[in-house]
Each structure stands twice: as structure tokens, then as C-alpha cells.
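Removed: one protein chain of the complex. Kept in place: all other protein chains.
This part shows subunit A:
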Amino acid sequence: MAVSKEEVGKIAHLARLELDEHETARMTEDMNAILAYVEQLNEVDTENVSPHSFLEGKETPQEEDREAKFGNIEEALANAPRAEGRFFVVPKVIE
């Protein structure tokens, strides 16, 4: 399977990345080289093989649903590119 420049553009949109024309061409080339390499997985017979899970044979640990205080609101907000009061500020979402 090979990807086209148009598909790379669509994937970039899904990944929330902006690629210029030069970057798109380069990305298409790189992705096709990598995808050609991973093609070899098709040689492996995986009939009746279940997909790996690192929790195999283990129970997912459960936690009690309990209210807890978030310790450090000021320091957390200090990392925000824009904050006002106790809020993160983003460009207007609703017209």
C-alpha cells in the first residue's frame, strides 16, 4: 500500500499538523519507505492468533471512585499559554 500526497494531507489534518508543499512531498516519500518496510508483516501467519495485550492474564486494577482535591491549581495554570482566573483561554469556539 502506498500513500499519495493527497492522503498525506488528509492524515496531517487528522493529526492536527500543518505541512507545506515541500514537507508534504518529503513526508510522502518517508511514509512510503516505512510502509514498504512494514509490508513484510503480511508474510506472517496470524490466523487464530489474538492481538497482544500486556494485561494478559491480569485483572485491570480497580480504583474506588472518590473525590480528591487537585493539589496545585496555581502551578498548573502557570503553564498555560493564556489563562484568566481559574480558566484556560482559547480562541473563540462558538460564533
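Everything below uses one rule, namely that contacts are C-beta pairs under 8 Å (C-beta built on N, C-alpha and C of every residue); 3 or more make two chains touch, one makes a residue touch a chain; residues count from 1.
Just so we're on the same page, contacts and distances are computed from a predicted model.
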Name per UniProt, for the chain absent here [options: "Acyl-CoA dehydrogenase family protein", "protein-glutamate methylesterase", "Glutamyl-tRNA(Gln) amidotransferase subunit A" or "Extracellular solute-binding protein family 1"]: "Glutamyl-tRNA(Gln) amidotransferase subunit A"
Touching residues on subunit A - with respect to the absent chain: 1, 3, 8, 11-12, 14-19, 27, 30-31, 33-35, 37-44, 46, 49-52, 54-55, 60-61, 63, 71-72, 75-76, 78-82, 88, 90-93
